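Just dropping this structure here.
Every protein chain of the complex appears in place save one, which is left out.
Take a look at subunit A:
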């Protein structure tokens, strides 16, 4: 086996949580608000159904083929040529997705803080530390996440607490003004994020306590739902109807914080700690990509492909869009269908075939 490290199901949960919300809390509120308007906080709750489904799919497939990742069992399910093709599609998806994530990260950092810094520097620095972590193996990524995630989560909650004074709950009324349709439409973007739970299939084979995989996966999905819904609510309470015109509502919310007229303008601190979350997210996908490639090519270890993929990710990040508007357009319209096809429809197909095959055997 290429990966010798083992993590616990709880560590997996701690890896998966920032792997979904890191970019989620940043962009999802404004993406949902475009369609859902005042009901934007309901959208993540609807969207979470996809999260639960994906976790279940990943777990079920893993139960059928224990100790294997999607790259390996797709070959067993569909036979060598077709399975390899599917494997390639998954790897390409994760390469592209990784590029998009890095781009989101860089657009955010440059757009809000380092206005004059070349984007390549931002790509480069994060990719170097991520490559460093991914080369260390799954255990290292998981341990790093264990240090950062409590801090990042704590930060989100502190931020909300500090904002309580400025929150106006009446902004959410009336609920379901135009029926359920806007909330349903708005849930498409969170669904894309929730479908990213399928990356779990690269972590499940390396759990010490396999039996807890489903439990912790579902727990993470619930936490992600609560977090996304809550940040959406806070954004709504704070900005009311303007929320859809604000690019990064959470970041803008941080600007409102003022405690004792001394702790003001905390957005830099929020950014700094958010970087840690983004780091974990990039690491998880980067790891899945590197490990999957090594398995796809039947290499004896994956460390050799980590750095080359770093360059590829930077290139894909550049290709992800011409500018932020372009990127946001991609995330809002084609991305959900693109991600759902690969991470939900394809696994459903795999599981049906696997089920039939098991039946016959």
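Rule of thumb we're sticking to: a residue touches a chain if its C-beta (ideal position, glycine included) is under 8 Å from a C-beta of that chain, and two chains touch if they have at least 3 such contacts; residues count from 1.
Everything below uses one rule, namely that contacts and distances are computed from a predicted model.
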Record lookup, UniProt, unshown chain, options "Spore germination protein KA", "Indolepyruvate oxidoreductase subunit beta", "Dipeptide/oligopeptide/nickel ABC transporter ATP-binding protein" or "Na+/H+ antiporter subunit D" -> protein name "Spore germination protein KA"
Touch with the missing chain holds, among A:85, A:147, A:180 or A:352, for A:147
Checked against the full complex, the residue among A:61, A:101, A:275 or A:327 that touches the missing chain is A:275
Contact residues on subunit A toward the hidden chain run 7-8, 10-11, 109, 113-114, 117, 121-122, 125-126, 128-129, 132-133, 136-137, 139-140, 142-144, 146-148, 261-262, 264-269, 271-273, 275-276, 279
